[in-house]
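Of the protein chains in this complex, one is absent; all others appear in place.
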Amino acid sequence: MEVNILVGGAAGQGMDTVMNLLGKALTREGYGLIYTKDYMSRVRGGHNFSRLRIAAGKPWSNVETFDILVALNEETYYLHHDNLAPSGRVIYDPRLFDLPDDETRGVSVELENLAEEAGGKVMANTVAVGALLVLIGLPGTAVEELLKETFADKEGVAEENILALKAGMDAASRFCSSCFPLPSKSEGGKKLFIDGNQVLGMAALASGCRFLSAYPMTPSTGVMNYLAGKMKDYPIVVEQAEDEIAAVNMALGASYTGARSLTCTSGGGFSLMVEGLSLAGMTETPLVIILAMRPGPATGLPTRTEQGDLEFAIHGGHGEFPRAVLAATSHEDAFYRLNKAFELADRYQIPVLFLSDQNFADTHRTVEQYDFSRLNYNRCLAEEGQYEEPYKRYRFTESGVSPRALPGQFADQVVLVDSDEHDENGNIIEGAQARRLMVDKRMRKLTALAEEMDEPDLYGDPHPDTLLIGWGSTYGVLREAVDALSASGAKTAMLHFSDIWPLPRKRLNSLLPEVKLSCCVENNVTGQLASIIRRETGHLINRSILKYDGRPLLAHEIIAEVEKNAES
Amino acid sequence: MEVNILVGGAAGQGMDTVMNLLGKALTREGYGLIYTKDYMSRVRGGHNFSRLRIAAGKPWSNVETFDILVALNEETYYLHHDNLAPSGRVIYDPRLFDLPDDETRGVSVELENLAEEAGGKVMANTVAVGALLVLIGLPGTAVEELLKETFADKEGVAEENILALKAGMDAASRFCSSCFPLPSKSEGGKKLFIDGNQVLGMAALASGCRFLSAYPMTPSTGVMNYLAGKMKDYPIVVEQAEDEIAAVNMALGASYTGARSLTCTSGGGFSLMVEGLSLAGMTETPLVIILAMRPGPATGLPTRTEQGDLEFAIHGGHGEFPRAVLAATSHEDAFYRLNKAFELADRYQIPVLFLSDQNFADTHRTVEQYDFSRLNYNRCLAEEGQYEEPYKRYRFTESGVSPRALPGQFADQVVLVDSDEHDENGNIIEGAQARRLMVDKRMRKLTALAEEMDEPDLYGDPHPDTLLIGWGSTYGVLREAVDALSASGAKTAMLHFSDIWPLPRKRLNSLLPEVKLSCCVENNVTGQLASIIRRETGHLINRSILKYDGRPLLAHEIIAEVEKNAES
Amino acid sequence: MLKAEDYLVGETAWCPGCGNFSIRNALASALSELELSPHEVLICSGIGQAAKTPHYIRANGFNGLHGRALPPALGSRAANKNLKVIVASGDGDSYGEGGNHFIHNIRRNPNLAHLIHNNQVYGLTKGQASPTSEQGMITGVQVNGVAAPALNPLAMGLVLGAGFVARCFSGEKEHLKETIKAAINFEGYALVDILQPCVSFNKVNTWGWYKQRVYFPEIKDPQDWPAAMEMSRQWGEKIPLGIFYNHPRPIFESSLPALEGEPLASRPFDPASMSRVQDEFL
Partner (left out) sequence: MLKAEDYLVGETAWCPGCGNFSIRNALASALSELELSPHEVLICSGIGQAAKTPHYIRANGFNGLHGRALPPALGSRAANKNLKVIVASGDGDSYGEGGNHFIHNIRRNPNLAHLIHNNQVYGLTKGQASPTSEQGMITGVQVNGVAAPALNPLAMGLVLGAGFVARCFSGEKEHLKETIKAAINFEGYALVDILQPCVSFNKVNTWGWYKQRVYFPEIKDPQDWPAAMEMSRQWGEKIPLGIFYNHPRPIFESSLPALEGEPLASRPFDPASMSRVQDEFL
């Protein structure tokens, strides 16, 4: 038993308000849900829509068909009615448009009129929420609470909204009430209702990130917004750079002088950052870069999703230097994973790429509260007496990691970092031998770094016939696909990567020779993970399921592809 | 029989003058030679040196030991005397320093004094050339000719230089004359004496390149210098950009409006260009980028050599789009290869990366004159009547290549290119289906493009036990290694790539399963070509010979490594 | 001759009430009155709301990367000097991400008109400060208010040697159209900073705010640099509009021998004829 809702309209009509209110209220009431956005690169007009799925336990991904359609304009109805369940309902404003005569699923609610009566047209969305509440049989209390919190500072506004809400409830209850019964509640106490960017922003803050420099770019801007919002109360500086080149170089300066530092961007901005990435590699300056992917090349589809920059993340930047590439897979994991990114950056004095994408960044889910005591803040700095005098920033060590001191940390010791090839002291060198030693030193870090990589998550049948392989934000949808395929009797499992580079190979090497069908599922056109697996292990992945239209994968698409393959 | 010469001194002492005079004179006299440079990233002082090898046929690479050392300062003597043949000679100025008492190989020539007597200290290098001529038994005529040509506009200067030259000859002849007999002359008429950057610059000019925008960066600047020097007499614009971002975007603008366009840079600058590269991919604008590699990461070793950016060239830039990656292997091939790069860019409307490196760029060799009639200039533009009206820049075609028109080419037709995902017309779209179609269209080009890639050059035993694999500027040194190994009886061959991406696989697939030992020889630390071969063919290359100290590989190093391997 | 409407194509993705509409209309009218055919004109832009202009005006269009509107425009002038090149882009695009190209193309002085739709905010990315945002303006990222003083593009243009420096307001349509025409006709780089209300994100510099402040000062001598500098620095209660400076100097194209004669793009070529270039290496 589950309920699926789609709200659609023009940009600026406020789908977000509806979904945020409803999502948070449902979360508070104990339901598990996922809310995803499909929006255009414009501020007003066009067609945007959001999906909300409420399901037992916690839903991992969204589905194509739905039970309730909130059509904020006529276009929405025509674009989506095909996927509305026969037993579904359409909430719409009869003053704005009429449904076709043969459409029997209508729930006409005069959204704007009722809002105006309650105090103002802007509350049309609140009216819609009221109507939705009735259809799914949720009492108004949680939403009312929320409205009071939201408008705590604005006198009378909460009250007016509550009126609007009730008007919506009344209007809808004339059609049907509780006709879409909610699933069982999820267990284990209060949950968070949070989107991917917020997860990452919060993880950064709680990881002791003190400096973020970035240039706005969808879909990464949410991280910047989150952290900027914390500037007043927490010891963090968020600086909007003049461009992405400045962003990455500012962050390197802040990191060098002692702040845990972060930058975030999307593909185009990352392109501009790779020279700085290379500088991080050469100067051995810790840095975390969140790369929130969207479809490329160039400007591409700014508000859509893709996993097209994996190989670029691994190979971007000139010259050769160690780096780690991790990815956000689920809201549950990404919080701790980003902390790991900061830890690795500090421990190995390397840049760490953290891959997110629009699908992850913009998706809200209900998740368990995070355990902040699992986070670490190890700066791995040299303490007094732990370095040889005079201090040398690039002292040769067995691990390749030199004791790191900050400028000003020790009286009379200076810290010199250099973009040219250098000696232990950080001074420019040109000699062949000195060069070789320094390359070897940097590269030696890879041995221990590779050991830090978590093996991909294995979920499903431990001895599968079919092995789905994925990385990043496809975690949830793959999980649902595995569940469904397993339920229909096929021995299926998934291997899902959150730590991608250096590629962990143990599970690949043990599983790949055993399975009948290996299949990489990726949101890109060239099958990048499959290439990397072959490069690193020699194994040829049998098949790829690739989606590159800017939309996230859906479970039923994966299932159909796998089953088609099983047949042939 | 061959003669090897090393000239060393501080930056600014003018090794180049010596080598250019001598090299060109020898070329005119019909000898085959190679002249390579080892120099620091500074303008004065430090230690630079150049090697000149004169050998029968045409030498492909330089060697470590030499017969004549021209020590322009004392340091040079001490740094290099170990590699001077026992029967060798040292030309030095006894007014500047003394050789150790037990050094019997000295040819003391008062370079500065004699120059001053001839008319000025600056001609000390000419004196040195004179001394060299005597030692190798070359008459002065060719150099005198050259001096006259060089100083044709400067009254009296040629004469003074000829005096200096003769003074050097006289002084040296007191020690030994013709004591290093020259090898037999090479066959086949007048040769060129030219370095890699000049080869590329000339190839660009002769390929109809009309626009170069670049930002100075060693070792690519020579291409810019060459083409800038042609601005007065040929229809080409060379513009120094404010940064590499401007450089690549200017070139795209010029290409879009109809000029064959080029940019050139090294790794750091290329990092800044990859966003523009991605734009070229998205807008389907032809562009050739010469990437002259040097050791990274970051600033690295600006004047040294490395092959560290191959994977970056293949994967650089966000998003997925077709591109070709070609490389300069030899002076003989690179001239035509760069023309191919322009042709591919125009034919497929894609960016083409052309990989060079300091080793190729700064090396002079004697080569046969080029056959300009082998060059092409096919712009592949739509002619009147060859497009459907209204003109649409991205019209879907089977090959993925749309008829290309230039802005203003056809009255009343406009040409719109877009960095966002777009429809056939070039207008922004967001639909899933439209996106998929356009990605597919772009990607379809890869089919024909892959067919255009030349298989790697197979040289040596057609059924080798040992197969050396390389790419780019290692062509010559590998060839000499193969010759030497074959001469000692080992069944050896090399497979050398000039067209690298899309990777041509036929020869790899047929040879790799047959050989006992496959060995990638690369000027980098991670073995990038080996990784790419595994990624694309599944074949694991048995061994890698990697050099990453900023110096080019030497044949004896490769031979030693291969023989070591054969023994074990 | 085409009418202004004939230059309007595409369905705009701008918000109702946005100042971009007037700028688009003024540009269309200017093209029409100058009797420029669509295929003779090239509009270059970067990325942003303003930068969507090439999709909405019938002309050749290069809608490139964010911040990179000027470099392709420069390249296009080299390749085809017959094209009338117009750069139409945002303040973030031109003065933020694209700041370095702004500086150096003013110095180069290519023959093009640079129209900056200056809404003093990042529109497309939803309201962050741009380089021209008012000091103190609060946004989702500038939570404590914009700390830096706003960049003054006209004063920058003047110190960098721009020969044509103008300020317009999208609400003064006739003046805007005439200024655009003058900019297009100007021989050299013409800077037109156009104040443009963003109804969605800029709640400080609204249509009314501008309307109240803008005025047309008398410009006695458009070649009086100090006077132009003074005018371009006026901001606050009174904001002057007009062509503050108009003083041509040699253009980029005139320094290039290759640009004499036919445009580069259309010259025929045969590589075989070039073999003499290798003689210098013999």
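Letters A, B and C mark the chains as written, and numbering starts fresh at 1 in each.
Please note the rule applied: contacts are C-beta pairs under 8 Å (C-beta built on N, C-alpha and C of every residue); 3 or more make two chains touch, one makes a residue touch a chain.
This structure is a prediction, so every number in the text was calculated from the model and none was measured.
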Checklist line | Displayed partners of the chain not shown (whole complex) | finding: A, B, C
Margin query: From the list A:Leu406, A:Met443 or A:Ala566, pick the residue that touches the absent chain.
Written below: A:Leu406
Item checked: Listed residues A:Glu110, A:Glu160 or A:Asp243, member touching the removed chain -> A:Asp243
Notebook entry, point to check: Hey, which of A:Ala10, A:Val43 or A:Leu205 is the one touching the hidden chain?
Noted result: A:Leu205
Notebook entry, point to check: Per the definition of touch given earlier, which of B:Asp243, B:Glu424, B:Glu452 or B:Asp483 contacts the omitted chain?
Noted result: B:Asp243
Item checked: Residues belonging to chain B that touch the chain removed from view -> 12, 40-46, 215-218, 221, 224-225, 228-229, 231-232, 238, 240, 242-243, 268, 298-299, 302
Margin query: Please output the residues of chain A touching the missing chain, sorted low to high.
Written below: 27-28, 190-194, 198, 202, 205-208, 210-211, 213, 230-232, 234-237, 239, 241-243, 245-259, 261, 275-276, 279, 283, 339, 369-373, 375-377, 406-420, 426-428
Check: For chain C, which residues reach the chain that was dropped from this view?
Finding: 95-97, 99-100, 103-104, 107-109, 131, 144, 147-149, 151-152, 155-156, 158-161, 226, 229, 233, 249-250, 252, 255-257
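The rule is short, and it goes like this: only the chains that are shown with their structure count from here on.
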Next item on the list: Would you mind pulling out the distance in Å between where the CA atoms of chain A average out and where those of chain C do?
Entry: 37
Next item on the list: Please report how many Å separate the Cα centroid of chain B from that of chain C, as a whole number.
Entry: 41
Checklist line | Inter-centroid spacing, chain B versus chain A (mean Cα positions, whole Å) | finding: 44
Next item on the list: Check each residue of chain B and list the ones that touch at least two other chains.
Entry: 245, 275, 279, 283, 419-420, 428
Item checked: Touching two or more other chains - residue numbers and ranges from chain C -> 13, 47, 65
